[in-house]
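Note that one protein chain is taken out, while the other chains of the complex remain in position.
Order as written gives the chain letters A and B; numbering starts at 1 within each chain.
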Amino acid sequence: MSDRLTEATGTSLVGGAEQRSSRSLPLLLVPILGAGAVLALVPLWLGDSGVLMGVAVLGVAFACYTIGFNVIFGSTGQLFLCVGALAGTGGYGAAILAEEVGLPLMVSIAAATIASSLIGGLLSFVAVRRSLGVIFTGIITLIFSLSFEALVLGLSSLTGGDTGRLIESGADTFLRDRIPPYYLMLALALLFLFVHGLLRRSHVGWAWRALRDDEVAAELAGVDVARYRVYAAMVGGAMLGLAGATFAFTEGRISPTTFGFAEVDVVVIVMLAFGGIGSLFGPTLGAVTFTIVDEVLIEFGQLRLVAYGALVIVLFLWIPRGVIPTISDLFQRRYRIGRTPAERGASPGPEAPGSEDRG
Amino acid sequence: MLEVRGLTAGYEGGDVVHDVAFHVDRGEAVMIIGSNGAGKTTLFRSLIGLLTPSSGTVRFEGHDIAGLPAQRIVRLGVSFVPAERHLFPRMTVHENLALGSYPDRPDPDTMKRVMDLFPRLSERRRQRAGTMSGGEQQMLAMGRALMAKPRLIVLDEPTTGLAPKLAGEAYQALGELRDRGLTILVAEQQVPLAMALSDRGYVLENGAIRMEGTSAQLASDPDVQRAYLGVV
Partner (left out) sequence: MIANILDGIVLGLQFGLLAAGLTLVYGLGGVLNLAYGQMAVTAAMVALFAMDAGVPAFLAVLLALVAGGLAGLVLDLTVLRPVYRLHGEARVLLSLLLSLGVAFMVDGFLNWRYPLKALTLGIGGGPVEILGVPMRRGSVWASAITLLTFAALFAFFRYAALGRAVRSVIEDEEGARLVGIDPARMLRLILVLSGGLAALVAVTRSMVVAVDVQAGVSITVSALIVTVVGGLGSVAGALLAGIILGIVSIVAADLIGTYVSLIILLGAAAGTILVRPAGLLGVRD
């Protein structure tokens, strides 16, 4: 239980299920496509209701956001409390470029994606340069989030301020229909999963694991910790921006609450914590679960927060690593599969609770 | 006064001291000598409650103290001076000393006696502890420990980072204290100083007691001479 947190490093909450096979591509593609196939069936069920399809689209958008956040936080332990702001950079950025500057839609989205990627990288760079720990990275990115919101509210001529703005580009296309946006966002999510999976199996993923486990050892082993951190932030930032931009065009209107801290970041954190920080499918599980739960509980209004609060507490006390890693661990322990013979031989019991002061 | 049996303690990676047993009688000065990594600090920390022992018993004046937290043990009449001193850096010498007798008000008599013992401290009453030199900090740490009027004082390598002259002064002070009846338990790498002070001693190696005896006995032991007294 909290033994896991006794690994007294900030990244102890992070660290997904070990990636066993770094080999075959099918092993990566199959589960992704499988999940995709299952999720592709949703419109068959909900397709009649505009409202419910809207919820579904939002759910997949959140899955994209959570995957992006997972790439940043799950891979390298950088607590970026600016998920909404990065997605918003994509959303508002693309909208302004398309509407005010008049760039073609695809170019706007691409440019906005690059912008959020660069901002993500910059934030990471600054944090690394100043050796900011998890908490301070969180605070700095929180400040960025708040600044972004203030910026959006302040530049009301461009952004529509408090009330938001309409997006005319793409108004007559499939983007505004009921079902195609779902498949579009779903395709994005699957793409992100694929990219994340590929990265994990590459030397980049190896470096990420190394720096998560023991930063000092990684540096000594020649891993440029700073660089790989920034990579993670740029990839994650790009995902967030792309998802935000695409989502904005499918919605047709955006406002500060579309990408606000309370509306996005908080939710994404809970989703990821539930699904499993660092695990590949954790974000998807979290997003799907929470979208469903939230919709089911919608009539309780604000009271839902009480349930979510209780859930957060229970989650971090008992399954701090999230559902997928915890289940995967239980499975492995039960059946000792997925371990090399060496590991099987030296199998440990639960960690001895250590209370050594490492503060 | 202090009796330790079967003490085993360590950290997450494993036990550092194994099955240690020793005792300290009232009025004695006892030393525990050993090289770096022998486990002296772990031993003392588990003794004084900064670390929970895995097993074993520690009795102080009849009280079973093994496993109790430091803040409880310290109120029973034992004081500890750790190697890192753990002073309160932004508080003055006076404030540090005054806290030594917590929760009681500092006894002016005791304060005076500490100042007499360590004249340098008296000169620097209002100086912040963090700005003092290593030697002065060591004296302050000892002084603070004394403010609680302990019956047993335990010191972990009091000469850490001290120039020889200051180390000598520190042990001189300890000698005076012993003469006044204070029971002393000290862990030390700088063996000659400890030997001059102590009646008896134990040799700790790799977490276990390898040898014990009076200071004279230990001093004449060839292994001890070779390992700790620099005799070739």
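We adopt the following convention: a residue touches a chain if its C-beta (ideal position, glycine included) is under 8 Å from a C-beta of that chain, and two chains touch if they have at least 3 such contacts.
Nothing here was measured: the structure is a model prediction, and the numbers come from that model.
In terms of the touch definition stated at the top, the absent chain reaches A, B within the entire complex. Within the complete assembly, B:Leu87 is the residue of B:Met1, B:Ala66, B:Leu87 or B:Leu166 that touches the hidden chain.
Note on the undisplayed chain: of the listed residues A:Arg130, A:His203 or A:Arg253, the one touching it is A:Arg130. The chain omitted from view is touched by exactly one of A:Ser49, A:Ser147 or A:Ser202, namely A:Ser147. Residue-wise, the contact with the chain that is not shown comes from B:Ala148, picked out of B:Leu47, B:Ala148, B:Leu174 or B:Ile209.
Per the touch definition above, the residue from A:Leu198, A:Ala217, A:Ala310 or A:Leu330 contacting the chain not shown is A:Ala310.
Touch with the hidden chain on the side of chain B covers residues 48-50, 69-71, 74-75, 79-80, 82, 85-91, 95, 98-103, 105, 144-145, 148.
Take chain A: the residues that touch the chain left off the picture are 2, 5-10, 12-13, 126, 130, 132-136, 139-140, 142-144, 146-147, 150-151, 153-154, 262, 273, 300-313, 316-317, 353, 355-359.
We adopt the following convention: only the chains that are shown with their structure count from here on.
Chain centres here are Cα means. That of chain A falls 53 Å from that of chain B.
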